[in-house]
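Missing here is one protein chain; the remaining ones are kept as they sit in the complex.
Let's turn to subunit A:
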Amino acid sequence: MPEPAPDRLSSYPSRAMSPYGYGQGSSANLADILERVLDKGIVIAGDIRINLLDIELLTIRLRLIVASVDKAREMGIDWWEHDPALSSRAGERSLAEENRRLHAEIEALKQERELSPGKDQRSAGRRTTSRSSSRRRSGAADD
């Protein structure tokens, strides 16, 4: 028989009691649990790596923070789309940007080169680099 809450509190921390005394257990608020098990606790690298900050989980994270993604956008809140750590779209955008910049630089360098003498050095640019293909070791999972 569970005792009334005040008694449990005053007798806390009796280890013989139900785990936590009162108020928690299966009745604990989901938001309170999620913020602890997702955001707190020790982060150590397991063998199966999941980055809980990944964009996939962001949908759920956002349900904790704002009512809905659509509603947030309506309200003009879209910071996650510009944050490379949070958004693959932001990542794509910055990649496209970088790509454009690099192309421009290459063009500029090409033109410079054509203007400069010593075109016989072109072989230097065509050297092929053979990279050792790093093969993943298949680990203990197979045996």
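Throughout what follows, contacts are C-beta pairs under 8 Å (C-beta built on N, C-alpha and C of every residue); 3 or more make two chains touch, one makes a residue touch a chain; residues count from 1.
To be clear about the criterion, contacts and distances are computed from a predicted model.
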Hidden subunit of the complex - UniProt protein name among "Ferredoxin", "Tetratricopeptide repeat-containing protein", "Methionine ABC transporter ATP-binding protein" or "Gas vesicle protein": "Gas vesicle protein"
Interface residues of subunit A (partner: the chain not displayed): 9-10, 12-13, 15, 17-21, 23-26, 28-44, 46-50, 52, 54, 56-57, 59-60, 62-68, 139-141
